[in-house]
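Okay, here's the structure, questions in a sec.
Selected chains from the complex are presented in situ; the others are not included.
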Amino acid sequence: MSFNTFGHLFRVTTWGESHGPALGATVDGCPPGVALDAAMLQHWLDKRKPGQNRHTTQRREPDAVEILSGVYEGQTTGTPIQLMIRNVDQRSKDYGNILDTFRPGHADITYFQKYGLRDPRGGGRSSARETAARVAAGGVARAVLDALVPGLSITGYMVQMGPHEIDRARFDLAEIARNPFWVPDAQAAQDWAQVLDQIRKDGNSVGAVVEVVAAGAPAGLGAPVYAKLDTELAAAMMSINAVKGVEIGAGMGAAALTGVENADEIEMGADGPRYRSNKAGGILGGISTGQDIVVRFAVKPTSSIHTPRASVTRAGDATDVVTKGRHDPCVGIRAVPVGEAMMACVLLDHLLMQRAQTGQAGPVGRIGPAE
Amino acid sequence: MSFNTFGHLFRVTTWGESHGPALGATVDGCPPGVALDAAMLQHWLDKRKPGQNRHTTQRREPDAVEILSGVYEGQTTGTPIQLMIRNVDQRSKDYGNILDTFRPGHADITYFQKYGLRDPRGGGRSSARETAARVAAGGVARAVLDALVPGLSITGYMVQMGPHEIDRARFDLAEIARNPFWVPDAQAAQDWAQVLDQIRKDGNSVGAVVEVVAAGAPAGLGAPVYAKLDTELAAAMMSINAVKGVEIGAGMGAAALTGVENADEIEMGADGPRYRSNKAGGILGGISTGQDIVVRFAVKPTSSIHTPRASVTRAGDATDVVTKGRHDPCVGIRAVPVGEAMMACVLLDHLLMQRAQTGQAGPVGRIGPAE
């Protein structure tokens, strides 16, 4: 089957192919009475938009979003919100030569095997253009979260490009908006620009690690045991194109720790329990602790490269594939706003679930002296 | 909300607390006419059973499974299969002293915050005992897979304990069953035994990385875009207690690769396309390629340790917590059969989905010369 919906109560269904007439998202389950207009969503789409600098694909898409339903006089009505983005710069002839070959690292071959047909237009449904719809839907989630959880912030950034990691000692959130890599390290931004120019010149591409942090989320979110908050974040991030690994808090590195090192000790703060460290990434037993929620994901290098790679044709003949067309040398860059959008959707979904089961949009049990 | 079901068409709902009278799984959507009895499930449960050697908890649970419905005269009937495991060695007094304190690294605090109450009996629903139900359900999935995909094998093993990785040059599947660590490296098995004895003696614990490989799965499984095969595996593994990271194929390491290194080149084999490498972990665009499906997950060190850690009481007072009771010094060991069970359930679920949408339990599109 094709499962194009995510979320339990805040449900997002995306649709559309990279080179069809349009793509979009149907957002169902949105609370009513929340201020929303297209400009609020466009803000986030512009962040993801291609062609903004030399480090991303030169495809020119305005990615202008239209709200076709579910909003009346600037407010959500509680009915499904249809978000549509017209495809403009389709140039599908760029892809004409790949109709009968399979690009290594791409989904061409598996889509063909699964469905028995090719939609050669830029990857069809498997194209990362689908993530524009997620960003639009994430904008809706952010608008609702702003209303329900004042002070919640969701911030994504790159922490690694190829083998080059940021220096956490230089970490500065203010830098993120100042460079094309969304990297919180001014020096890394400079270095990476040179690295990526060379990669592109070589007809090659490179992977990345993106980190997304939610600060200010309440304790108590997460639905044990098969919709734990970390389970949902892992699924959300792994569903983004080209993602091959997901980590919460200490992540894969948790394997190398001892129990003494790993257990985040607890003390009382002014307004409740406070942790002395955050190996847990803000989640224990699948439920948020009230700390920063920290998720990281690895994005593989773009498979569309100008270097020939061995492959086969539909008829089974050997061939070399060179992917022409316009591509991102590091698709991880544009995954940053997508990761943020997924975080927003997951948090809102769990906030609604907690509200359903307990009547509270936050913790029920209170820790501290009796009042 | 509480979401205790996973799977789309092969749906498993687990229930039960670690120290209540019983726990189990309701398996819905199972194909009819498949040979099944309790002994077939017991085989897998025995693999996970505690107390089998000095490296796992000394809690003695027979973990005997009863089939209460859905099977008639040794065959599945297509109706829900209820699997029940009685808790026997409950000894909940072991946990008595923790009623009003929160164990660092444990879900005590978040469950209390979420639901407003404590079930102090060994972690209640958040205990890893819940995974016994998964292993039983996974046994049902394996029985069906055996009938539908002859030659499919699912094998889990440890590849890292604490900072100690296996040597891939010594990799030998036959070793897995010969040591208490399910490790495919005889030398590592010896070394780790010493390491773990010391860890236990120190009142400490250690993390691990488990790898699960499915060989012989058909191409074409996976439901784009929000139930991609890798998305589902990431969710399945992250839902296991104490898991903090999940990787497919090259995993987090994919970030450091270039596109040239990462793209698995394709050539024709005797019976279809064949890949020269498997950075993809057997999944492209969320759909299986027919290669080995490779997933790894990191298990954090057991939080129940004998070393005091700072925490707070329900009333907000500072306290030191020492977790007595019987615990696994490396809970990763017992996660191996759980990871296998989750892989089995996910693969079967997607096989049924492919069958629903296309009528085939495998690929529809064929690559090769016209016949």
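By letter and in written order, the chains are A and B; residue numbering begins at 1 in each of them.
Quick note on the criterion: contacts are C-beta pairs under 8 Å (C-beta built on N, C-alpha and C of every residue); 3 or more make two chains touch, one makes a residue touch a chain.
Bear in mind the structure is a predicted one, so any value in this text is a computation, not a measurement.
In this structure file the homo-oligomer totals 4 copies of one chain sequence, with 2 depicted.
We take it that only the chains that are shown with their structure count from here on.
With centres defined as mean CA coordinates, chain B is found 25 Å away from chain A. Chain contact summary for the complex, chain B toward chain A: residues 1-6, 8-9, 14, 102, 104-107, 109-117, 125-126, 130, 160-163, 199, 204-209, 219-228, 230-232, 234-235, 237-239, 241, 243-268, 273, 276, 279-281, 283-290, 296, 298-305, 307, 309-312, 314-318, 332, 353-354, 356-358, 363-365, 367-370.
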